[in-house]
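Handing you this structure, nothing more for now.
== subunit A ==
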Amino acid sequence: MTLNPQLPNAEDLLLILEQKLAPFIQPKTAIVGIHSGGAWIAERLFPSLQQSHPDYSLVLGMLDSSFYRDDYNQRGLHAETRPSQIPFDVEEQHIILLDDVFYTGRTIRAAMNELFDYGRPASISLAVLVDRGGRELPICPQVAALELEIPPQQKLQLSRDENNQLQFTLEAHA
Partner candidate 1 sequence: MNIVEIKQGRLIDPKHNIDAIQDIYISNGRIAGIGNAPDGFAADQVIDATGLVVCPGLVDVSARLREPGNEYKATLKSELHAAVAGGITSLACPPDTDPVLDESGLVEMLKHRAEQLHLSNVYPLGALTRQLAGKQLTEMNELTDAGCVGFTQADQAIVDTQVLWRAMQYAATFGFTVWLRPQEPYLSQSGVAHDGEVAARLGLKTIPVAAETLALATIIHIARETGARVHLCRLSSAEGVTMVREAKQKGLKISCDVSANHLHLTEHDIGFFDTNCHLRPPLRSQRDRDALRQGLADGTIDLVCSDHAPVDEDAKLMPFAEAEAGATGLELLLPLTLKWAEEQKVPLAEALTRITSVPAASLGISQGHLGLDAQADVCIFDPQQYWKVKAANLLSQGKNTPFNGLELAGKVRYTLVNGQIAYSG
Partner candidate 2 sequence: MHNPQLTKDGKLKHLLTTEGLPRAILNQILDTAESFVGVAEREVKKVPLLRGKTVCNIFFENSTRTRTTFEIAAKRLSADVITLNVGTSSQSKGETILDTVDNLTAMHADMFVVRHAESGAAHFIAQHVAPHIHVINAGDGRHAHPTQGLLDVFTIRRYKPEMHNLRVALVGDVLHSRVARSEIHALTTLGIPEVRVIAPKTLLPQHVEKLGVQVYHDMNEGLKDVDVIMMLRLQNERMNGALLPSAQEYFKCYGLTQEKLALAKPDAIVMHPGPMNRGVEIDSAVADGKQSVILPQVTYGIAVRMAVMSILAGNSE
């Protein structure tokens, strides 16, 4: 693992993301984080989003799209799957999917497929901290706190320390 000084500060991006998300919040909106980085972001943003929109009765959910991934036949089931938690009726909800890094779009496809097995949402938007380029599907985020080209042999990885602070690291791709 190498620590790159030019890496974006995740905490700063979090603030930017929150601001950019404002126009997307409307009544019947659900904030859904994708495990694991997206879930951390959702946990961090949800209280303040809720506070700034007290009349909208926002709801929070988490998705682990392991059971919908398209690389299952190549790589098998992910060693760590976590239960998805969608404690609300998806039907007619405006859903904002949150993820840390947008890359190929495959995770988002899996997550959307899973969402539809809970019901038919009114809309789905996607918000991420970093859009790193490298899209392989006709899916792209409506909101990205930062756009940053990263070569395919590297992996931009979000981690969370014991004080709940988020940071980015760059790793060689497995």
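What we mean here is this: contacts are C-beta pairs under 8 Å (C-beta built on N, C-alpha and C of every residue); 3 or more make two chains touch, one makes a residue touch a chain; residues count from 1.
Candidates were picked such that all candidates are chains of the complex that A comes from, given by their letters.
Small disclaimer: the values here were computed from a predicted structure and weren't measured.
Of the numbered chains 1 or 2, all belong to the complex, but just one touches subunit A: 2.
For subunit A in complex with candidate 2, the residues that touch the partner chain are 64, 66-68, 72-73, 75-77, 79-86, 90, 113-114, 116-119.
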